[in-house]
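With one protein chain held back, the other chains of the complex are shown just where they sit.
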Amino acid sequence: MADRSPRRLTALVGLLVLALFLLPWVVGRYSVYLAIQILILSVFSLGFNLLFGYTGLLSFGQAGFFGIGAYACAKILLAVPNLFLGLGGGVAAAGVAAVVLGFLSVRHTRIYFSMLTLAFGMMVFSIAWKWRDFTGGDDGLVGIPRAPLEIPGLWSLSVATQERYYYVVLVVSLLAIWAMYRLVHSPLGLTLQAIRDSESRAEFAGVPVRTYRLIAFTIAGLYAGLAGALLTPLENTVTPPIAHWSTSAEPVLATLLGGVHVFGGPIVGAFLFFMLKDIIVRFTQYWLIWLGAIVVALVMGFRGGVASIFARR
Amino acid sequence: MDAIAFQGLIGLSMAMYLWLISAGLTIIFGVLRIINFAHGSLFMMGAYLAFTFYGQLGLPFWLAILLSLLGVGLLGLVMERGFLRRIYGIDEAYQLLLTFGFILILDDAVKIIWGGVFKIPAIPPFLDGAWRVFGRPFPVYNAFVIAVGVAVAVGLWALFEKTWWGRIVRATASDREMANAIGVNVPRVFSGVFVFGSMLAALGGALGTPVRVVAPGIGAAMIIQAFIITVIGGLGNLKGAFVASLIVGILSAYGTLFFPVFELFLIFAIMAVVLLLRPQGLFAR
Partner (left out) sequence: MTTELLKTEGLSKRFGALAAVDGVNLTLPSGRLTAVIGPNGAGKTTLINLITGSLLPDAGQVYFKGEAITRLASHQRTRKGLSRSFQLMNIFSRLTVLQNVLLPVLSRHGSTLKPLARVDDQAKAVAEAGQILKEVGLWEVQLHPAGALSHGDQRLLELGIAIAPAPELCFLDEPSAGLTPVERAAVLGLIRKLAVERRTTFVIVEHDMDVVFSLSDWIVVMNRGRLLAEGPPSLIRENLEVREVYLGEELSA
């Protein structure tokens, strides 16, 4: 995965980041809302692809952690309106769940692993749906405040407007993207890729494969939880469908669209995802069938995603 | 005491639906080494088709079931021949992704074609009524479902142990290269097995027509349960699938009776315990 022209790429990324910071000044309210959604899906998908593209593990249950992050953030913000706590708590809750469920799942072969992730993801959905007393059941939790960033007694910054919240999501997302970039180019990233290419060879290179798979799974869970926690203050409500397998399909499609084996693939894919969804939803309420059709088309003919177009130079 | 025994019988009939869907999944995996994530959707299609033929068009019950099997069989053939076959050689992750895409398509497709939730049609008269068992009325239809399930179990055993086709399938399952070398048309066996497994799922769905609600989303619920049964029974293990179906079905019935809120969680808990203590499944060799 070597960059052909690192300088050019860095400049491009720099320009893009600048553009993102200027965005609310240039476009309207709806576009900013869309941009927030794209950033959230980017974070969600980067975590997914750490597991899939880099470690070779296909998870159909990431929405479970997304949901846990969202619900945890909601419960915290309803009790203590502090955004730092809400986000941190969401990430932590998702992380703990990922360690537990990951421990049960990573010791298995890849097909089995995928089956288990689907099952566990839906388990989270079922709990969210049935545990009325805690999660509000199918009505969900409402009236969640877009709480301020606050260090109690010292400093407080309101992020109640969508514009301000956009900047919160932007900064957090950029940090998350940067961290993931460093991670995949680190020895840990190399180890995960080796495990993807040949588990047995990695074992004989001295790598405890299961442990590293669990690490990857946990990080993916943390990213999913962060994405979910970022969503809660945006929408001010949380309902069970965010943990449903159809939500798990979103990072899958975004990653396939953008390119599985390219770092920026999931981010490009997140952008394309929302562009496509925006168009399709204007014509029909049946969005899932199109999502499915696109997945099928990509798998049958276009497995490299958009990135593969650029790679054929 | 009677209540417990009665609930066990209810659980037994519930288990048969699980058995039918798990049997199909297990057989397909055993031979093709793939998991069709959309297998639950085929169960759902079986239910919808049977409902249309029996509940809406008024065809005789047996005919409705037969037609729904054929319909889903055809759908399975399209899935395997038209799509899955073309990507056999590549990373199995893409096969899973493909079948996952199928779930998305089929789940919305039933909403588009059939719309929302429907009224349950009447039980066919010759299967209606109840028998007095353990002091309570036990629906005859439930006994019918149990009979079908057991018949399928026996039938599958006979099919794979005694018949010529069964032997070819087993040979292909254990070593497809060898089977190919001795003249077996492996691609055709694959298609045949895939269609056969799909029809088993459809049978499960169709059988539920007079007693269970037909709605989108039942496919996803069933595939999860089928996965759990596979974990408990062991992947590719038909006997294990049968016993695991019984366990899950009967325990679910007791769960509904004693712990209604956490009944679903109970099943996941059992799966987690099996994963921890005997990850290859209770009945793996």
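Note that the chains are named A and B in the order they appear, and that numbering of residues resets to 1 at the start of each chain.
Quick note on the criterion: a contact is a pair of C-beta atoms (placed from the backbone, for glycine too) under 8 Å apart; a residue touches a chain by one contact, two chains touch by 3 or more.
It should be emphasised that the depicted structure is a prediction, and the values quoted were computed from it without experimental measurement.
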{"item": "Neighbouring shown chains of the undisplayed chain, as defined at the top", "value": "A"}
{"item": "Residue of A:163, A:197 or A:278 touching the missing chain in the full complex", "value": "A:197"}
{"item": "Touching residue (missing chain; options A:8, A:132 or A:182)", "value": "A:182"}
{"item": "Touching residues (missing chain, whole complex) on chain A", "value": "2, 179, 182-183, 185-191, 193-194, 196-198, 200-209, 212, 215, 261"}
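What we mean here is this: only the chains that are shown with their structure count from here on.
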{"item": "Distance from chain B to chain A - Cα centre to Cα centre, in angstrom", "value": "33"}
{"item": "Footprint of chain B on chain A - complex, ascending", "value": "52, 56, 58, 60, 104-105, 107-108, 110-112, 114-116, 118-120, 122-123, 126-127, 130-131, 245-246, 249, 252, 256, 286-289, 291-296, 299-300, 303"}
{"item": "Of chain B, residues touching chain A in the complex", "value": "34-35, 37, 83, 86-87, 90, 92-94, 96-98, 100-109, 111-112, 220, 223-224, 227-228, 230-231, 235, 261, 264-265, 268, 271-272, 275-276, 279"}
